[in-house]
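Sharing a structure with you now.
Shown here: the complex without one of its protein chains, the others still in place.
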Amino acid sequence: MPTISIVYYSGGGHTAVFAEAVAEGAKSVSGTSVNLLRIDGKDIVEGRFKNDAFLATLNASDAIIFGSPTYMGGPSGQFKTFADATGGIWYQQQWKDKLAAGFTVSAGTSGDKLNTLEYFFILSQQHGMVWIGTGVLPYATGQINRYSFSSGAAGQANQEPVTEKPDAEDKATGAHLGRRVAEAAVRWAK
Amino acid sequence: MPTISIVYYSGGGHTAVFAEAVAEGAKSVSGTSVNLLRIDGKDIVEGRFKNDAFLATLNASDAIIFGSPTYMGGPSGQFKTFADATGGIWYQQQWKDKLAAGFTVSAGTSGDKLNTLEYFFILSQQHGMVWIGTGVLPYATGQINRYSFSSGAAGQANQEPVTEKPDAEDKATGAHLGRRVAEAAVRWAK
Amino acid sequence: MPTISIVYYSGGGHTAVFAEAVAEGAKSVSGTSVNLLRIDGKDIVEGRFKNDAFLATLNASDAIIFGSPTYMGGPSGQFKTFADATGGIWYQQQWKDKLAAGFTVSAGTSGDKLNTLEYFFILSQQHGMVWIGTGVLPYATGQINRYSFSSGAAGQANQEPVTEKPDAEDKATGAHLGRRVAEAAVRWAK
Partner (left out) sequence: MPTISIVYYSGGGHTAVFAEAVAEGAKSVSGTSVNLLRIDGKDIVEGRFKNDAFLATLNASDAIIFGSPTYMGGPSGQFKTFADATGGIWYQQQWKDKLAAGFTVSAGTSGDKLNTLEYFFILSQQHGMVWIGTGVLPYATGQINRYSFSSGAAGQANQEPVTEKPDAEDKATGAHLGRRVAEAAVRWAK
């Protein structure tokens, strides 16, 4: 039974809503176990993230989906301190051959979201992981993948209540990514 | 009197319309001279671009603005063959300290447009150029910079007639970039 | 029996040598079939690549490894015209769920090789493919992966004869990537 973990940071809560949609999608694939891990600012002391149980859960996963708001053109500082804390895991290549994917939420319809997704990709490649994107054509309007990204899933939210944004289409895009990664994890399992 | 050259490829004509808007913006700054240079497929023989007069015009410019549709996640192949043809100019650093900027048009609202703008940036840096972005806040709707890019200007067009798309807001975004680069060229002129 | 195709452009022949090393690595995995497809400038007419048999071979592959020299900070124009010619395949998502990987060769030890590898990644994601990197720690000197890339394999060659560069270490890095992709193709096969 493949385990899919979603590790994400959320400031105002919009990325958390998106992460829950990704988790729902992953859970919809039978025979999978899903963990939702939110990075907590309290675990960051003087700019260094430390939470051994958190990393142990990721080490025991078959697929890891990275999520963060796009802040100032990249993943949030909080997410990056988490990424830096995986240096020891990297050195031992403990995540090698696990599946990886990513998602991001920001205020602009497009903006520099791609740079955040590309960072998740580069992080995954340093870890020797195998990357899964959205695998769905972009559409200028409607349906899913409204913002036309391929490398990962994207949502849009500004200062609206989290009950409004990300909206239903964005959440469906997140659920699609979660389902796709879970299906790949079943196929990839030896 | 600074000379600004806009060098671009356009397949269906939408990027040409955007390029003209950029040129209008640049011309609106008094004391500038503007060249609009469209890359012609006929100048590409067996995958190599050759047009000496074209390159000579760029060599004589103070600022060069790169433009291309985003095809399959990057600048069009035709633009890239042009870029490769600047290898000799690069080796002599003939474009060093010229100003550079860029714009792209594609069907998706966002998609991988950022990757095309980043390529223009990398090309400019190999040439030792100084990069000017849009310098305007992104807006989720209305006004200019609707797709919330900062590194360069972006427009959206699919199969619509070129009289419809890029639309007035996109053209205003292009004109803004042209004006901004021209103003910088006046300031940067020694 | 998974089929791995290596599609690449080579100007001076150094990337061709690297591609052959990748092919050797892929062939070393039992039960695989390997195609080596070199992009020919003669198939590019007025900046558009056309070779239906070539694309049909890729359509029939389980994994596609992209290769190109890094010219002016990105994949060669010839490779990009090939990538643009896959637009129809993209629209039908015919490469969805195939494996993808990439390699590049250029004169600098580092330079902007990462940008070429990232372009291959973005191309693969538009096609809905699953990306495999090098999966090996970087080393500052010796062994393989000397230039410390993770997203794909990298070699170095300037104007030396192709019998000298890429050197044995670079070729071993290429063979490693080919082997890794072939092993993943066996695992991924349903």
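Quick notes on this structure:
When the chains are written out, they are named A, B and C in that same order, and each has its own residue count from 1.
Here is the rule we use: a contact is a pair of C-beta atoms (placed from the backbone, for glycine too) under 8 Å apart; a residue touches a chain by one contact, two chains touch by 3 or more.
Nothing here was measured: the structure is a model prediction, and the numbers come from that model.
Contact with the omitted chain, checked across A:L123, A:A157 or A:A185, is made by A:L123. Of B:T3, B:T32, B:S68 or B:S150, it is B:S150 that touches the chain left out of the display. For the options C:S10, C:T32 or C:Q156, the residue in contact with the chain missing from this view is C:Q156. Note on the undisplayed chain: of the listed residues A:S61, A:T86 or A:S151, the one touching it is A:T86. Considering the complete assembly, chain A touches the hidden chain via residues 41-42, 44, 46-49, 71-78, 80-84, 86-87, 90, 112, 115, 118-119, 122-123, 125-126. Contact between chain C and the absent chain runs through residues 73, 107-115, 138, 140, 146-151, 154, 156, 158.
Along chain B, the points of touch with the absent chain fall at residues 91, 93, 96-97, 118, 121-122, 124-126, 128-137, 150-151, 184, 187-188, 190.
Throughout what follows, only the chains that are shown with their structure count from here on.
Among the other chains, A has the CA centre that is most remote from the centre of chain B. In this structure chain A contacts its sequence twin chain C using mostly the same residue numbers, the overlap exceeding half. Chain geometry summary: the mean Cα position of chain A and that of chain C are 27 Å apart. Counting partners per residue, chain C has 118, 122, 125-126 as the residues that reach two or more other chains.
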